[in-house]
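Of the protein chains in this complex, all but one are displayed in their positions.
This part shows subunit A:
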């Protein structure tokens, strides 16, 4: 099930046996989650999957019904949020509207009893780190989304947190700015060796910023792995669907030869590596960029339903019988394809993902 790739090095953050109910509805039970020191980890999943609940339990903003949270060897399960030394960057940044940029950044230091005079230097350093020095005396309402996020990050980091939690930090930014901020923030966190957990529903963002991603669904972690493993070897159909696009083909295993099964599908006979026994229902998946035009170990004939030239890639939508569709992405601009054209598509056996599914 959960394909945990954690090396047995320093288990810095450990949340184990976490359970939570809201008004009698169980949203999470016996969840285990571990992060190493200095790691950037994402909690990825659709809304309502429990990722924000887990984040809030780690932050101490929400109390779990069961389980423990251990951070750097300290059991902080019963600690209130303000005693955990865990900083949170909120989705809307939650800057204090009655304070200036510098006063916002100084807030955590002041709360820790640092005298007002002594906050000047660390605040100036934190603001220069996020390139917001010239905004120090501005009110926060006058800032753009990206600037507000920078201030929120500076405010969270200036206190030297043991752990940084970021709740959908990029979702309020437009696409271009989002990508810039991701790169900026990632290098900032890596340079300073900050251990951070991002919560996001955006798989590209998760893959871009994190060392490892925990894909969550219905209050459980479906898979916790590095981005390439997650993409190339998704542990469950849910992970395959949530991380990246894929063609899905349902079939029945007719025979097996060692580790390789042959399945009867609407597109004909297809082969894959799987432990599924003969007679079992299987879901086969292929990533669109692994499909080539022409023959392969697995081959299907298809009618082109749509051709989209997107510049960096050309996307082919093929239909077979009925509702089943096949998605093929070719790099660059490709010509010579037209709607209604009959083409042959092929891919390798080892690129075929296979999951046994209930009949």
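Descriptive notes on the structure:
Simple rule for what comes next: a contact is a pair of C-beta atoms (placed from the backbone, for glycine too) under 8 Å apart; a residue touches a chain by one contact, two chains touch by 3 or more; residues count from 1.
Just so we're on the same page, contacts and distances are computed from a predicted model.
Set against the options "Putative spermidine/putrescine transport system permease protein", "4Fe-4S dicluster domain-containing protein", "Cytochrome c domain-containing protein" or "Chromate transporter", the UniProt name belonging to the omitted chain is "Putative spermidine/putrescine transport system permease protein". For the chain left out of this panel, the touching residue among A:42, A:85, A:119 or A:352 is A:85. Among A:24, A:73 or A:97, only A:97 touches the chain left out of the display. Of the candidate positions A:34, A:51 or A:155, contact with the unshown chain belongs to A:155. Seen across the whole complex, the unshown chain contacts subunit A at 59-61, 80-88, 90-92, 94, 96-99, 107-108, 110-112, 139, 141, 155-156, 159, 165.
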